[in-house]
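Worksheet: one structure, shown below.
With one protein chain withheld, the remaining protein chains of the complex are depicted in position.
Moving on to chain A:
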Amino acid sequence: MVKEKKKSPDRPDNTAFTQQRLPAWQPILSAGIVIPGFVLIGLAFIGIGVGLFITSRDIQVLEMDYTGTEASSDCNKCAITNTKNCMCSLDFNISTLFKGPVFFYYGLTNYFQNHRRYGVSRDDSQLYGDLTNFKDPSTDCKPYRVDSNGKPIVPCGAVANSMFNDTFKLYQNVNGQRNLVPFDGKGIAWWTDYNVKFRNPSVEPLKNAFNDTVKPLFWTRAVYELDFSDPSNNGFLNQDFLVWMRRAALPNFRKLYRRITEGDYKEGLPAGNYTLEISYNYPVLRFDGRKKVVFSNVSWMGGKNDFLGIAYLVIGSLCVVMSMVMLIVYAKFKFPEDN
């Protein structure tokens, strides 16, 4: 029987792929790679960790609670009486120069900005300046969609409605004189939020766009009147509004309020006595929350954060220790075998 050498159509292709013989790299994590690798990683981490730790240590933070639950606090009167336009003040002392630029945050605790019902309750189209959504806000905004007369609320929704409305003024007390520390309200919100994500309707004047709408129930001023001093800082492009609209991740959070970058305080807050004048409007005691203000300067890594530095140090040393352990293990068990 003579076999024909003709290739059968059924004959499988003899390629590396079909025969599972593709060239392959077969890494083997051997002691020779892993131990030096671990040492290197460990050392690098320790290095980064030291850098982080020092940076974080050098960041100055001054955190003050002004909720006013304690009778000693000046804000106690505002907290319990619930009067409108209640003003209180908070005195504090800085012993050394608080290096600038100083960032001024307000903080809330036990405040669930990340609650789903709360977070959903907004209308991004409205905030993008879409006039149809002025007349008919998204149903997501319920129960802050229309007022009792059925008029649409702009900006609608729980997030906008609950915008933080305490205002602060900082004075340095120099020789019994109160020097106003100028606040810079620009650049506290994300650049993209300010420039792209939020837009005012292109109606001049802005006020006209809001005809037949009402301001959020909780607000004292309409959104186009938020800032009297700077007309461009009004509407949905108000920086405080933008900051508030970016929901916090956790129930205890802080948000940027102002920066201190101008005038005499460009280099920071010099040592001395200061008074923070608070227009106390925002109720927090009803949900067991607290309010605070934070002065902080920032570094390349952002605000003060000890966690990163410590974590890097711990893991870096862990790597080094483990490489030592491995070295011992291999010296005992592995190397004789290799010989």
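Everything below uses one rule, namely that a residue touches a chain if its C-beta (ideal position, glycine included) is under 8 Å from a C-beta of that chain, and two chains touch if they have at least 3 such contacts; residues count from 1.
The working rule: contacts and distances are computed from a predicted model.
Think of the chain that is not pictured: of "Elongator complex protein 5", "EIPR1-like beta-propeller domain-containing protein", "Phospholipid-transporting ATPase" or "D-2-hydroxyglutarate dehydrogenase", UniProt labels it "Phospholipid-transporting ATPase".
Contact residues of chain A toward the unshown chain are 3, 8, 10-14, 16, 18-31, 34, 41, 45, 48, 52, 101, 103, 105, 111-122, 124-125, 128, 138, 140, 142-144, 158, 161-162, 187-190, 192-193, 196-197, 218, 243, 246-251, 253-256, 259, 283, 286-288, 296, 298-305, 307-308, 311-312, 315, 318-319, 322, 326, 329, 333-334, 337.
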